[in-house]
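Right, one structure below, let's go through it.
This view holds just a subset of the chains, kept in their places.
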């Protein structure tokens, strides 16, 4: 294994999971922190998402849950609601995951998560 | 459906998921807020966990992820690491879920989550 493989594996994983939204994030970093785009590809996607011990559906359910609960990263929550759909999580499962967060992070967190999901689903319907 | 069923369904679900730890939480509330014990059984367990749209394994992965990311509820994180194991999540999957949180909530959150998992696994080994 070498660094080129780690970057390439990460880029392929980013495209598989996040699709165009992932590439837009990478592009948005070009003018401000290009090295951070490389780290984003290498560590989360090349290292973590590429691990065999947990399927991508479960990983995205975990991320949608965490970002809903934290409630302070709306753009990333939307990217990962779409990512969850991309890797095979159903809309119903996304909604259940977010609703579950009412118990662990309160109703406002869940309401804002559902509002994000509604927006992402509507964009999907409009395509 | 009536309220008695909702409470009973919740209590059965609490026992299935959280086991003894769940009952200890309910008991600890008796001297301070007995109604809150009832709400805990009825809403999270009678309403949310009893919904058909997401399997219990995924629900517990979501909860372990969220509590690791929030990082401010250590006792509940331990209860839900055990709960995840109770409903069929493997130790490896728990560890992967927590490691994934390094990306979304930082390394300290993941380190403290792994430390909680280590403790819960050791208690399991000692039984």
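Assorted remarks:
A and B are the chain letters, set down in written order, and residue numbers restart from 1 in every chain.
One rule holds for everything that comes next: contacts are C-beta pairs under 8 Å (C-beta built on N, C-alpha and C of every residue); 3 or more make two chains touch, one makes a residue touch a chain.
This one's a predicted model, so the numbers in the text were calculated from it and none came from an experiment.
With respect to copy number, the whole complex recorded in this structure file holds 6 identical protein chains, 2 of which are shown.
Methods note: only the chains that are shown with their structure count from here on.
Per-chain CA centroids place chain A at a distance of 23 Å from chain B. Considering their complex, residues 43-44, 48, 51, 53-54, 57-59, 61-70, 76, 92-93, 95-97, 99-105 of chain A touch chain B.
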